[in-house]
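Omission of a single protein chain aside, the complex is shown with its protein chains in their original locations.
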Amino acid sequence: MAHTIRDIAAALDAKAEGNLDLAVEGVSEPAAAKAHHLALAMDPKYADGLSSGGARAAVVWDGADWKALGLEAAILAPRGRLAMAGLSRMMDPGPQIAPGIHPMTVIDPTAVIGEGAAIGPFVTIGAGVVIGTNARIAAHSSIAEGARIGDDVLLLNGVRIGPDVRIGDRFIGQPGASIGADGFSFVTPETSGVEEIRHTLGTRAEIRKQQWVRIHSLGSVSLGNDVEVGANSCIDRGTIRNTTVGDGTKIDNLVHLGHNVTVGKDCLLCALVGVAGSTRIGDRVVLAGQVGVSDNIFVGDDVIAGGGTKILSNAPAGRVLLGYPAVKMDIHVEMQKALRRLPRMAEKVAELQKTVSKLSDTDKI
Amino acid sequence: MAHTIRDIAAALDAKAEGNLDLAVEGVSEPAAAKAHHLALAMDPKYADGLSSGGARAAVVWDGADWKALGLEAAILAPRGRLAMAGLSRMMDPGPQIAPGIHPMTVIDPTAVIGEGAAIGPFVTIGAGVVIGTNARIAAHSSIAEGARIGDDVLLLNGVRIGPDVRIGDRFIGQPGASIGADGFSFVTPETSGVEEIRHTLGTRAEIRKQQWVRIHSLGSVSLGNDVEVGANSCIDRGTIRNTTVGDGTKIDNLVHLGHNVTVGKDCLLCALVGVAGSTRIGDRVVLAGQVGVSDNIFVGDDVIAGGGTKILSNAPAGRVLLGYPAVKMDIHVEMQKALRRLPRMAEKVAELQKTVSKLSDTDKI
Partner (left out) sequence: MAHTIRDIAAALDAKAEGNLDLAVEGVSEPAAAKAHHLALAMDPKYADGLSSGGARAAVVWDGADWKALGLEAAILAPRGRLAMAGLSRMMDPGPQIAPGIHPMTVIDPTAVIGEGAAIGPFVTIGAGVVIGTNARIAAHSSIAEGARIGDDVLLLNGVRIGPDVRIGDRFIGQPGASIGADGFSFVTPETSGVEEIRHTLGTRAEIRKQQWVRIHSLGSVSLGNDVEVGANSCIDRGTIRNTTVGDGTKIDNLVHLGHNVTVGKDCLLCALVGVAGSTRIGDRVVLAGQVGVSDNIFVGDDVIAGGGTKILSNAPAGRVLLGYPAVKMDIHVEMQKALRRLPRMAEKVAELQKTVSKLSDTDKI
């Protein structure tokens, strides 16, 4: 679909210059752009690409001399990635799911589906499910009995919503996301080795055989508005109450949230993050890829943890963390520097010991 | 479904007091409980919640003065989480899968399915499959040719069972679990860089181009009785023999077990654990979230590894591990304390060097 530079600039609330009636049909990196593309050149480093590519219009960095770069029109974007958000929303055709309900679906007669739905083939929807308006549900998704889902949601292929799950408006579920599998909760008839070492920090008095008895998950999962869950990510049901995720929180691929976990609002949880059972995560927390958080702890508001951080104990609000175990990022940097110098320092200490030993001997004489 | 306090106590083999004919219909956290709920208050910290909530009956901690807490009946639970296991099993309605075989399924005529099956829509079952009695198989699951599955199993949505997989009784597969994908096994025509550094510990004489030739998986997967596999977890086929998991072992979400791996009985493998090819894990081993285990090693019985531990070499039976690389948990704690003090210690050593240098000079004079 074509858009004029004028319309795009208006949609982005950005300033435009040159031929505002010029129409473009897609976006491109500057060097690869064709004549019908809008090139994205929010940084001066793209100047060469603009010259070599074929774009007639571009989104350019603040202060760019777009005429000298051979363009007929330009949109000026002081904060480029924000402009990108608006632009990409305009240009994204979204997945093709035919309007209406595909005949090869199995939908319980008691389910209530709002107007404007587009539901693909091989979808199953259970008894008592309630779905808001304008739902887009791709092939192979399943929504189990009793689930309630808001307006304007998009479930991509094979999303699995468990019984009684609650989901707000504008939810996006990427392929294979599992919302509402059973929690991983087991108990041994006698005190288990895991319980023992939590008290003794590693010492085990006596090792006994033990078997695991399952605690079923009677709670479910609640997701707020504007939540996104990535491909093949898993959010487990709570034991008694619901596992919950607050409004505006975005979850990447292959993330695990255990039973009873509470995640606040506007968090970012990157790929392969794992949060163990009953832990509470505050608002606006950012966990980078492969971060792990132990069970039954608390991570305060605005905490940021770098890639691979393992948070094994409570983290106060606003802290910036890195490492295993997690420490403040600046301390981690300092510790690692010292660690790299440690082998040489060990040599120095050995030398010092010799020297001091000699000095002591001299003094004794 | 309503249960009397008498029946619940009998089922839990627990003592009950007060009005044993009082009927409850579900469980709740104490503060959120309604009159028809059984509140779960196995710890004195819930006393306030019991007073503010609406429950007339509760499971209480040993020695609780339940009358003073405003209850009409109480069940006494000396080991609360164990009681929770029994209670949750009683109260869990389980997923709704209609009895019988849904017409929108593709089941090979040579497959043998035991009595009492409930098989949902869009399920596929291949040639020669044998399934025991009372199987519950949710929508979108697939069971490939030659697989044999025991009695009373529950496959949730989209579980994928590969060819010739063997599964015991009472198996639970969470959504998207993959049992029997091909192993990740490749070889280069000449010695590869990976083979080289295993011998040299990091030095590479000569870097050559290399391409990977696939080793197909001719083995399959064997799971014992009472095994559970979490959402989107993956257990790969063996190369010649089967990858195996022993009776009673529970596996959480997003876990990877490579080809030829052997896991013993009654283990717990938490979310995002990865066990590389041909490694043997003993009985009753507990691997916390994001633990990694190298290929071709051995982890002894009763080993417990804390969150994020990377086990890179054999671990003797009974060891409690933490860290990357894994060391005994108490040593890890000690090492980390020393590491935190290391930057300051480096300063001290530098000062000592100056002082000693002066002393040496003095002595030389």
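Per-chain numbering from 1; labels A and B assigned in written order.
Basically, a residue touches a chain if its C-beta (ideal position, glycine included) is under 8 Å from a C-beta of that chain, and two chains touch if they have at least 3 such contacts.
Treat the numbers as computed from the prediction; the structure is a model and nothing was measured.
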Specify the residue from the set B:23, B:90, B:111 or B:215 that touches the hidden chain.
B:215
Could you please point out the chain A residues that touch the chain left off the display?
26-29, 32, 40, 79, 81-82, 84-85, 88-89, 91-92, 95-96, 102, 104, 120-122, 138-140, 156-158, 172, 174-176, 228, 230-232, 248, 250, 252-254, 266, 268, 270-272, 284, 286, 288-290, 302, 304, 306-308, 318, 320, 322-324, 328-330, 333, 336, 339-340, 342-343, 345-346, 349, 352-353, 356, 359-360, 363
Spell out, residue by residue, where the missing chain touches chain B.
104, 106, 122, 124, 126-127, 140, 142, 144-145, 158, 160, 162-163, 176, 178, 181-182, 184, 186-189, 193-194, 197, 201-204, 207, 209-218, 232, 234, 236, 239-241, 254, 256, 258, 272, 274, 276, 290, 292, 294, 310, 312, 324-325, 327, 331, 334-335, 337-339, 341-342, 345, 348-349, 352, 355-356, 359, 362
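Quick note on the criterion: only the chains that are shown with their structure count from here on.
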CA centre of chain A versus CA centre of chain B: separation in Å?
23
